[in-house]
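The complex appears here minus one protein chain, its other protein chains still in place.
Per-chain residue numbering starts at 1, and chain names A and B are given in the order in which the chains are listed.
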Amino acid sequence: MRSSVSRLSLWLLLTPFLLWIVLLVLLPHLQMLRVSFQVRESWDTIAWGIEQYQNFFTESYYWRTFVRTGVMSLFTTFLTLIIAFPIAWYIARLARGRSKGILFLACLIPFWASELVRTYGWMILLRESGLFSSWLQALGWVDGPVEMLYNDVAVIIGLVYNGLLFMVVPLVTTLDGMDENLVEAGYDLGGGHGTVLREIVVPWAMPGIVSGCIVVFMLTLGSYLTPVLMGGKDSAWFTEQIFTQFITRFNWEQGAALGVLLLVLSSVIVWLGLKISGQSLRKVMG
Amino acid sequence: MIRSVPRSRLFDSLYLAYLVAFFVYLALPLLVTAVFAFNDAPFPSLPWKGFTLDWYFADGSEGRTGLFHDDGLLTALWVSAKIAFWVTLVSVALGCVNAVLFERVQFRGKEFLYLLMLLPLVIPGVILGVSILVFYSGMANDISAAWGIELDLFRPGMTLVVMGQVTFIATLSTLVIAARLRKFDPQLEEAALNLGATPLVAWFTVTLPWLLPSIFGAAAMAFLMSFENFNTTVMLTGSDTPLTVALFNRLREGSTPVLNAVALLLMVGSALLALLVMGRSSR
Partner (left out) sequence: MGMDSDLFCEGLVRRFGSNAAVDHVSLDVPAGTFFSILGPSGCGKTTLLRLLAGFDKPDEGDIHIRGQRMNDVPPNRRPVNMVFQHLALFPTMTVGDNIGYGLKRRRMPLAERRKRIARVLEQVGLPDLEHRNPQELSGGQRQRVALARCLVLEPTLLLLDEPLGALDLKLREQMKVELKHLQKQFGTTFVYITHDQSEAMVMSDQVAVMRDGRFDQVAPPEELYREPATPFVAGFVGDNNRLSGELVSVRDDLAEIRLDDGVLVQGRVASDNLRTGHRAELYIRPESLLLSGDALSAGFSSMQANVRTTLFDGANSRVEAENCGQPVYARLPQDGSAPRLSADSSIRLAWNPALARVFGADSL
């Protein structure tokens, strides 16, 4: 009796979960993988092949963008970590009482606006007719309007801005849980700033660092608005190509192949990150 | 480096300057976006031409159409709200069930299923959208070709957008609610049984009230995430475009202060929602 009731409740709880995971995650991704190996021979005949993947490697535009996107995402993630760490440290360890809560909330503010709004804000600031350009002219530092938008620096500024929140929050959470005596003991036993940071603080904060890095990396790699709106003519992002294949060219097979490649790239880098830092997905995300 | 370890004055002032610079960096784009919603000029840039509410209220008679008379944007806003409503409902319900499943039930293969549950977090949003498009829209195409049955439900449109957003928002709401449930002392349920409650009554009078703050938190988060999402949505949207996609299309045509007006409205809305939830949970 007891066991049959608990079996029933287990299945009742399990069913929604399985429906969600199977219908919205597993099946769609398997289908995407399948479609990526389809080759359309005419309008109603389909063959199997790796043509889409061959296209990727022979068309230098594809893989150049692919590599560029990966490298710039890694760089952005690293930059975000470097920028966020002192802030998180201040909030978690140096600020007290009310100011702690207020600073933390202040870090959340960009989240109140969507990525589109944030990017739009940066466009107003950086473009030729934008605020920075006007201010520089008003100060007399430059003669004419300056274009600061549509280049890689602008894209990275925007991407870091989008990622900061997702880096600061996990860092603050782990650093908050650190026993200050650990740091004191580090100094007491003769460590300098560098050693204490390297051997005590960073290892302690590792789960937060990895968690923040994974989220920021995923967001950056998969972002679309910021690179499209802030990037220049030759700073294409890989998501744009997927978008083009699906929406503009209706070439689902090629788009699916590019999607699979992006997924492989992100999985490999996340997996490498976890392996190198010795963390597990469950520990850093759950 | 910490309060009890002495620091030099130079280090302190550099640190402070860094903090200030950081928060300026955070606030600046949002601030200028908000300010230019009130500039009396047809283009959001300097110089400042004076304060106006035209970008909200102008009715188009003088060549300016304010947000509240812009049918395109208002429709898009309504579409977004409907999508966000359904996404919130489904994600929070799924989140509750999943949280109970992973925190309170023991079964074989739990670790593996938990990893599956986390999976949507490490899949780029574009891919989530693409895969659902390929699967469902492709299925609708095949069925149409084979039997002539039209499954409009699975064509790009609101249903697909809701499905696509639920895919990852459900994971987030599961994590939020599970974190709260983890802190729940199961002895409280036993205490309720001991005081005469049936298991069902115990769940509704003791466990659910405990989870309520996290359920509200998850709901607010789900609503905002859905409202602001672009990457997944853009792949799945049909003729009824939600707000972010509509704004994106407008932005590509050129920026007008109406966009600033919408942006400010969204910010204020999100802030109010966030404050509401935080006020509730701190009480």
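We take it that a residue touches a chain if its C-beta (ideal position, glycine included) is under 8 Å from a C-beta of that chain, and two chains touch if they have at least 3 such contacts.
Remember, predicted model here, so these are calculated numbers, not experimental data.
In terms of the touch definition stated at the top, the absent chain reaches B within the entire complex.
One of B:D59, B:D142 or B:E190 touches the chain omitted from the figure, and that residue is B:E190. The hidden chain makes contact, of the residues B:A34, B:L101, B:V206 or B:V234, with B:V206. Residues 185, 187-188, 190-198, 201, 205-206, 209-210, 212 of subunit B touch the missing chain (whole complex, contact as defined above).
Here is the rule we go by: only the chains that are shown with their structure count from here on.
Here subunit A touches subunit B in the complex through residues 9-10, 13-14, 16-17, 20-21, 24-29, 31-32, 35, 83, 86-87, 89-90, 93-94, 106-118, 120-125, 127, 129-131, 134, 161, 164, 180, 183-184, 187, 193, 196-197, 214-215, 218, 221-225, 229, 239, 242-243, 246-247, 252, 255-256, 259, 262-263, 266-267, 270, 281-282, 285-286, going by the rule given at the top. In the complex of the two chains, the subunit B residues touching subunit A come out as 1-5, 15, 18-19, 22-23, 25-33, 36, 43-47, 93-94, 97-98, 100-101, 105, 107, 111, 113-127, 130-136, 138, 163-164, 166-167, 170, 175, 178, 224, 227-231, 234-235, 244, 247-248, 251, 255, 259-260, 263, 266-267, 270-271, 274.
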